[in-house]
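Missing here is one protein chain; the remaining ones are kept as they sit in the complex.
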Amino acid sequence: MEVMSRKNPLGEKMYKWARDLFPINRSITGPGVRETLNYLRQLNPELNVHSVSSGTQAFDWTVPDEWQIRNGWIEDPLGKRIVDFKLNNLHVVGYSEPIDEYLPLEELQGHLHSIEGQPNAIPYVTSYYNRTWGFCITDIQRRKLAPGIYRVVIDSDLKPGYLNYGELFIKGKSKKEIFISTHICHPSLANNETSGPVVASALAQWASTLNNLRYSYRFVFIPETIGSLVYLSRNLKKLQNNIVAGFNITCVGDERCFSYLPSRAGDTLSDRAASHALKHIDSNFKKYTWLDRGSDERQYCAPGIDLPIASIMRSKFGEYPEYHTSLDDLSVITPGGLEGAFSAIKTAIMAVEQNCRPKYKVLGEPQLGRRGLFPNLSKKGSTSHLRVMLHLLSYADGKRDLLEIADIVGVAISDLSLVSSELEQAGVIDLDWR
Amino acid sequence: MEVMSRKNPLGEKMYKWARDLFPINRSITGPGVRETLNYLRQLNPELNVHSVSSGTQAFDWTVPDEWQIRNGWIEDPLGKRIVDFKLNNLHVVGYSEPIDEYLPLEELQGHLHSIEGQPNAIPYVTSYYNRTWGFCITDIQRRKLAPGIYRVVIDSDLKPGYLNYGELFIKGKSKKEIFISTHICHPSLANNETSGPVVASALAQWASTLNNLRYSYRFVFIPETIGSLVYLSRNLKKLQNNIVAGFNITCVGDERCFSYLPSRAGDTLSDRAASHALKHIDSNFKKYTWLDRGSDERQYCAPGIDLPIASIMRSKFGEYPEYHTSLDDLSVITPGGLEGAFSAIKTAIMAVEQNCRPKYKVLGEPQLGRRGLFPNLSKKGSTSHLRVMLHLLSYADGKRDLLEIADIVGVAISDLSLVSSELEQAGVIDLDWR
Partner (left out) sequence: MEVMSRKNPLGEKMYKWARDLFPINRSITGPGVRETLNYLRQLNPELNVHSVSSGTQAFDWTVPDEWQIRNGWIEDPLGKRIVDFKLNNLHVVGYSEPIDEYLPLEELQGHLHSIEGQPNAIPYVTSYYNRTWGFCITDIQRRKLAPGIYRVVIDSDLKPGYLNYGELFIKGKSKKEIFISTHICHPSLANNETSGPVVASALAQWASTLNNLRYSYRFVFIPETIGSLVYLSRNLKKLQNNIVAGFNITCVGDERCFSYLPSRAGDTLSDRAASHALKHIDSNFKKYTWLDRGSDERQYCAPGIDLPIASIMRSKFGEYPEYHTSLDDLSVITPGGLEGAFSAIKTAIMAVEQNCRPKYKVLGEPQLGRRGLFPNLSKKGSTSHLRVMLHLLSYADGKRDLLEIADIVGVAISDLSLVSSELEQAGVIDLDWR
């Protein structure tokens, strides 16, 4: 299924972006987010970067202080630097307070994080809303720590500043929108989450080049949770009025599987388009339920928000071994993985673009023969194309849309869309695009 | 399941009709149709024959010129007549133009039709709406043709005339109708389609003899597609107002299986009655979907027409090897096959006749004992008849009809109908026949 790297220029291009973005130390606020947004603006120059002050209310939440970190390390009792933020930005717990102290191993242990079952992984830990500090190390290293006095230094600031996010709007024929969201708050983690901004940027480039888009497109690049809450609190009515479908882009970089996570409602146009697209790309795709959610769909689909946001993923967050550890590095994602995800989401988006309600203009079957759409000679057997055309006609009652008909007939909506155009041009059906 | 021929006078009678009708060279228009209708009028003298002029508009279609064919043959380079319409009327492509020419084998090949995978079958080919000519032969014969100059003669006319169809109306207590349609446009083909007019004629004879019919009955004998379109274009509003259920009768002659093809809506009274009837006749009956359609249900159920027409068949068109070839001859159909189809469709019709909504006249269970409907002594175990009676009572809420209750309880509606009469006579339920 995956395209070979040599022959996959789009995948190669996305993988290069991921390599550039991977090392940046992102968090929910701070210079890493801004550096990331600056890079993304090079890819899509129309990207607007917004700044929201610390202390701003967003529904039940408050934008926290901005976190800046310059350095962090641990020195062992012999004065040897054994943990160093410069070597891996996962080593310092996200939003750690500044500290510079000497303390015995027993006390240090309360500030260390490692994973017993993954002894060679540095875990990813944050504490956004409770002031503390800590270091993340491999369990192998932790087990070797000798008793004694350690020096811990974190050179960080926590003070009022800004939460930043990017927004890109591409105007289509309709003010109704397709909404794409991804997050930019994870430090050096590849599948979750360098892949999301990368694939979303490629989708934005693709949508920008299209003419005659039926829908407008809105791409947002935000810190997870607080970012989507801030964005929703500022734009809720507009989003509720305009969004016809949308996708949260996360974990879209590896090649192990395709995954689908439904919206809370479960049967929105986004869900139907995502299921339809994946069914025709890889019929073994994994179907999760709303109970498996965990990213910004939690906000977009919350009661009272109720946006139609579904997720098409590769290996889902929480479901692959490298998740939220230093093992989720650039070796986990591939050009083919990124390109496959791009292609699946593009197919789902096109399904929304192509979806319409075909409606008969005549009574009884139209006479396709005199319009050159039917074989002149009636013999045993009939072509598959003709069968699909007749099926589409028989369901063209103005109630069913192409997605529903495609699923009944068992063909891709892209094929059905071509047939519906032929029939519209032949004057036997109308297409209702509302 | 099939009744032995010796003991099956109805099956024998229908088989004789089929033998009489089989040789006639039918098409969608022409003397073969009229000869067929004349024969059918002998079976049901009330049958009205209608004539519709060539050029008449029927929705998106136009009644074509009438086709008359007197003869057709091919002579080989030695002057030997190797193909002869008089021997098998499938040899000439339906609606062939007249021709009398000499032409080399290479050129002749473009006008020959045979089936590679069925080398001993003459295919059935027509070209109603595109002027051409051709011959149908076995592939065995075709492979033996030697190079040389052949003479081809088709003595036919294509000129303004009439499309004919038959209509039979049997008045019942209600102006609401049960509608039966079958087609009379296939030449010497047995299961598809000599069986349809034969079984429909037997059903008409049966319905004519019944007194106290709840519904009126309308039987139409039409050429497929153009005939149903013509009929619909002249009667649409009446049909939409009056038809409560209906069946398209086709492929009802062999003994290999029972088949059910739903209406487009899939859950009409016709569908429920057909499924119910077949379930109790042969639980292994084949269930097709709307995607498998192919006969006049395409018109009757088209969007905007939306009549409740389902199909009960034996081996379905397109699904048995002899279909649309000379192999679909009188050896394919049997008295038992015809009689079984007759019986199944009659059972479905009776299910519609018997269907009503039973409604409690008392509160709580009625005391059946004092009405002689309950065993006086209460012991462990109870009779099946009593269980069915109690089940019917418990669902007699005025919302469910007998068909639904029969399916829940798992009994035939004919049995339930007897029980509902008992209960009505005992004064504990009303029957709502609307």
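Brief remarks on what is shown
As written, the chain order gives the labels A and B, with residue 1 at the start of each chain.
Going forward, a residue touches a chain if its C-beta (ideal position, glycine included) is under 8 Å from a C-beta of that chain, and two chains touch if they have at least 3 such contacts.
Being a predicted model, the structure only gives us computed values, none of them experimental.
Of the listed positions A:Ser156, A:Thr325, A:Thr347 or A:Ser394, the one in contact with the omitted chain in the full complex is A:Thr325. Which of A:His91, A:Arg293 or A:Arg357 touches the hidden chain is settled by the complete complex: it is A:Arg293. Contact with the chain not shown here comes from a single listed residue; of B:Gln57, B:Gln367 or B:Ser421, that residue is B:Gln367.
Of the options A:Leu21, A:Ile137, A:Leu232 or A:Leu373, the residue whose C-beta touches the omitted chain is A:Leu232.
Residues of subunit B that touch the chain left out of view are 359-360, 362-367, 369-370, 376-380, 390-391, 394-398, 408-409, 428.
One chain of the complex is left out; on subunit A, the residues touching it are 58-61, 93, 113, 115, 123-130, 132, 134, 225, 228-229, 232-233, 236, 264, 290-291, 293, 298-299, 301-305, 318, 323-325.
Heads up, the rule we're going with is that only the chains that are shown with their structure count from here on.
For the pair subunit A and subunit B, the distance between C-alpha centroids works out to 55 Å.
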